[in-house]
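Yeah, one chain of the complex is gone here, protein chain that is, but the others are all in their spots.
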């Protein structure tokens, strides 16, 4: 199986990211092989995703008490392309790749201080009702924010 | 400062534990120095504390939705006495050291497969109201469970 | 994109697992949405993978000091199919799906106490030289152990 069926052309794919968030590798995130433990990339993806939503003013109601919907992770994928070590300064980049009725596909790119690609990834998330667990459609305003994020 | 002002006589102190829970060191819990990262002992303490409460049937209402009180950690202390490595089989031991009106002091002992002391610790927790944040007194039943745990 | 291109027939796929490891959801692994945080499934996958290798006597040299090769994660994928909550007793199941010259595809299945599917996943790992980072072929003995694990 191709490990990157979500990337047709790496250079083009990489050029489409507009939103980037810095993160420094913590010592507690390394493991006994001396590098970043593989499970931590998903912590960085989550942090990037939340920073991205915050930046574009999306999903603020999810974290409000009494909010109707919450975001649920449907799937997550990470390709490890370059080892990462303690104290490296990374950039977590996020973009919206596909937009569904109540879901979206986000893509992730983690680069190091030299701009080299360390991890790439993707994941689908769905907005569901806190009470019923059923999907809730994106509003028009929400859809507009997602679309604007692709060019800014 | 003495690092163990909560232990007068280690042998006596150690002999008073009645409740023990196994845990195996995960690879993701090690760090680049090749041993268990120092922050993880508090994860083990929390797991031991919750297992202990479960075993003695204490605090079940905390995790019920609509429960009035929740447990809050007031302080935590850990003394690191022996390095711990990947895949070690540890025992997390817990006892009630002091009981207040709405709080208690728990003591912790982590031993390895040879029975050697790896970490010791203590911490105070308080039962507070989910709404007001004010302390809630232990009930008679709750106090009895804590006292029984000391001999069984 | 289909989120499960690694599963043709869920029932058949599920019936091929032979190796299972219990894990209980820790409180520190939940998040403010009240359920297991999405990043933790990869901690469970890693723990299952290592338990699996240990059980079949595979890769012991990786953790020995001076060992030539180490396992490197090439990619990881998780599909979240059912929410998981604090204190649930889960089973992490692991099987070898494909074997390459110096790599393998592992599949993962996490079920709850009622046997319901909570997460499924897969990931490729490669054995590389600690010094050069280049792939190291599986030995005949190693290959035999992987093959035996499929029927036992």
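The letters A, B and C name the chains in turn, as written, and every chain counts its residues from 1.
Here, contacts are C-beta pairs under 8 Å (C-beta built on N, C-alpha and C of every residue); 3 or more make two chains touch, one makes a residue touch a chain.
Predicted, not measured: the structure shown is a model, and the values here were computed from it.
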Candidates A:47, A:83 or A:112 - the one touching the absent chain: A:47
Those residues of chain C which, in the complete complex, touch the missing chain: 27-28, 30-32, 34-35, 37, 39, 85-86
Missing-chain contacts mapped onto chain A: 26-28, 43, 46-47, 50, 54, 63, 86-87
Where the missing chain touches chain B, by residue: 1, 3, 5-6, 33, 37-40, 42-43, 46, 70, 72-80, 83, 105, 124
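By definition in this document, only the chains that are shown with their structure count from here on.
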Superposition of chain A upon chain B: rotation angle, C-alpha, nearest 5 degrees: 180
Chain occupying the most central position, where position means C-alpha average: C
Between chain C and chain A, distance of the C-alpha-averaged centres to the nearest whole Å: 23
Geometric centre distance via CA averages, chain C-chain B, whole Å: 31
Multi-partner residues of chain B (each touching 2 or more other chains): 27-28, 86
